[in-house]
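Comments concern the structure below.
With one protein chain held back, the other chains of the complex are shown just where they sit.
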Amino acid sequence: MIAYLLSRLLTFLPTFFGVTLISFSFIRVLPGDPIIVMGGERGVSPERYAELAAQLGYDRPLITQYGEYLWGVMQGDLGSSFVTKRPVWDEFFALFPATLELSVCAMIFAVALALPAGVIAAVNRGKFFDRALMSTALIGYSMPIFWWALLLIIVVSGWLGWTPVSGRISLLYYFPDATGFMLWDAAMSGQKGAFGSAVQHLILPTIVLGTIPLAVIARQTRSAMLEVLSEDYIRTAKAKGLSPTRVNGVHALRNALIPVITVIGLSVGTLLAGAILTETIFSWPGIGKWMVDSIFRRDYPVVQGGLLLIAVMVMVVNLAVDVAYGFINPRIRKR
Amino acid sequence: MTAAAQDIRPGRLAEFWHYFSENRGAVFGMWVFAVFVAVAILADLIAPYDPTAQFRDHLLQPPFWQAGGSFAFPLGTDAVGRDMLSRLLHGARYSFYVGIVVVAVAATGGIVIGLLAGFAPRWVDTIIMRVMDIILAFPSLLLALVLVAILGPSLTNAMIAIAIVLQPHYVRLTRASVLAERSKDYVIAAKVIGAGLPRLMFITVLPNCLSPIIVQGALSFSTAILDAAALGFLGMGAQPPTPEWGTMLAESREFILRAWWVVTLPGLAILMTVLAINLMGDGLRDALDPKLKRS
Partner (left out) sequence: MALLEIRNLSVDFATASGAFRAVDGADVAVDASDVLAIVGESGSGKSVSMLALMGLLPWTATVTADRMMFDGQDLRAISPRQRRRIVGKDMAMIFQEPMSSLNPCFTVGFQIKEILRIHLGLNRHDRHARAIELFEMVGIPAPEQRLGAFPHQMSGGMCQRVMIAMAISCAPKLLIADEPTTALDVTIQAQILDLLTELQKDTGMALILITHDMGVVAETAERVSVHYAGQKVEEQGVLDLFKAPHHPYTAALLAALPERATARRLPTIPGVVPGQFDRPDGCLFSPRCAFADDLCRAVPPGQAPATLGLALCHYPLGALA
């Protein structure tokens, strides 16, 4: 187990440094003189140019610059946004809860539906439910999710009027952002209908963001279950006179979950990518939308810093998944 | 007489087709894909109008089955009066172009690097795999977006960005296959006869690693189309007035409640194409998986 953890850590570190290197080189790869780019739209005078060059350390060798950059990163200094002038780190963590709330809801939605569906499909292999589920899952991850979002908006918000089109909560409600998690803040605010409004605003984005993970996890669960169900120990479980619910739900599922947990963990990366599109369409003030807006506004420190932070977050989640996998799989947990 | 000893086992292609055709979904997907390819190639001939031609008298006209529509513009027109049908047909051409180029570039690069990683000494292999891990650490769409931001928004740059982002998958696949095959007897036999490294890599080992790569190729094709459409939707891919399906969706966003066809139809086109490719990909995987072979 220790050996396993160490090996995972050993792959994490070089990748981390590589990611910082890429982020570091980002601004320097942009076409044009980076200092002029940093200077902003109005151009720079020669004095300002020299000032910026010294400030940004462009007169020093590349290695030193990277070292300084790395040092800054470790301390949480990722520069400041051109547009808002606030530190990138602060802006990121101010907006992060919105994305986190949405992602967690989407993940819960996906897993809660996908696991039972996959199990039932595997147990009823070849029958109607199985085929219907697999077809639906296939359509689910073949759809462009921005189109799916627009379609849902047309039908659910437009024709049926059940949900709002954008934002996290109705403009009628105002309360200070205690935690940044709208559901919690709304519930705590004590204002009537605030929580309900927050939930209503979450419904469509959750469905849209969760669709692809739902489809992928359902398929994975089904195929993992199919493999497990043909194993000898399932026959033993049946020979012990256990009920089908227990055989499938306890004996089979436990084993099937092992590969599925890995898939769930890796979906986090997909979620972040999907969040970009979902947040843009629903005007959800999270990291995804922030990145897209910054790219358009040429707010390069934000793009550079945001890229680094997101990549590191995905890596940390993957590492956590690897560690969790080590605990779940008894063959690794106990040698 | 040795005439009776003729080998009557079907060739590899026939055997593959036997398994592939058992899966009706896959065969259906294949036909739809064939239609898509045909449309992409023949778009100029079958489209009734030029995709960028604007008909000012027919702005936001509904499809022919709705009130106000006509057969002149069977699927309606968009906000500046361009014929939807023609734009959709030409859009197939762009999507196909994206798919082919991305898969070709990503696969070629990925295979070569994967072969290198598989055959090279340990330290080269480790470096290559770490670089691939770094690329994979970034969420794919985000990385593509940033790359396009650097290179400038255009369809070509979108294709390059997506190809770079998809490449590590091919590297990993090829490397895994190479490592598995390298220790097998036929490779050792080839080395003993005196095969040089390039020959070993490309002629001896590579053909036996192709199955998972082919499956991945099919799936990458659909990923490429979806990602290019996403970039187009965000305004970073094909630029207007190019009739790329994702770009069409971006232009039509403000009309979603007024003119459903401008939004629904391009997305439907993407869905059908990607669905067909995924069906085919599933069928390919089942047909090529040696564990499932039965004869």
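Per-chain numbering from 1; labels A and B assigned in written order.
Note that a contact is a pair of C-beta atoms (placed from the backbone, for glycine too) under 8 Å apart; a residue touches a chain by one contact, two chains touch by 3 or more.
Just so you know, these numbers come straight off a predicted model, no measurement behind them.
S.K.: Considering all chains of the complex, which shown ones does the missing chain contact?
M.R.: Over the full assembly, the chain not pictured touches A.
S.K.: Which residue from A:61, A:161, A:190 or A:330 sits in contact with the chain not drawn here?
M.R.: A:330
S.K.: Just one of A:242, A:266 or A:323 touches the chain that is missing; which is it?
M.R.: Checking the options A:242, A:266 or A:323, the one contacting the hidden chain is A:242.
S.K.: In the whole complex, what residues of chain A lie against the chain that is missing from view?
M.R.: Residues in contact with the chain left out: 231-233, 235-243, 251, 254-255, 258, 330-331, 334.
As a convention for this text, only the chains that are shown with their structure count from here on.
S.K.: Starting from the mean Cα coordinates of chain A and chain B, work out the distance between those two points in Å.
M.R.: For chain A versus chain B, the centre distance works out to 24 Å.
S.K.: Quick one: in the complex, what on chain A touches chain B?
M.R.: For chain A paired with chain B, touching residues are 11, 14-15, 18-19, 22, 26, 29-31, 138-139, 141-144, 146-148, 150-151, 153-154, 158, 269-270, 272-274, 276-277, 280-281, 291-292, 295-296, 303, 307, 310-312, 314-315, 318.
S.K.: Sort out for me which residues of chain B touch chain A in the complex.
M.R.: The touching residues are 130-131, 133-134, 137-143, 145-146, 149-150, 152, 222, 226, 229-230, 233-236, 246, 249, 253, 256-257, 260, 263-264, 266-267, 270-271, 274-275, 278-279, 282.
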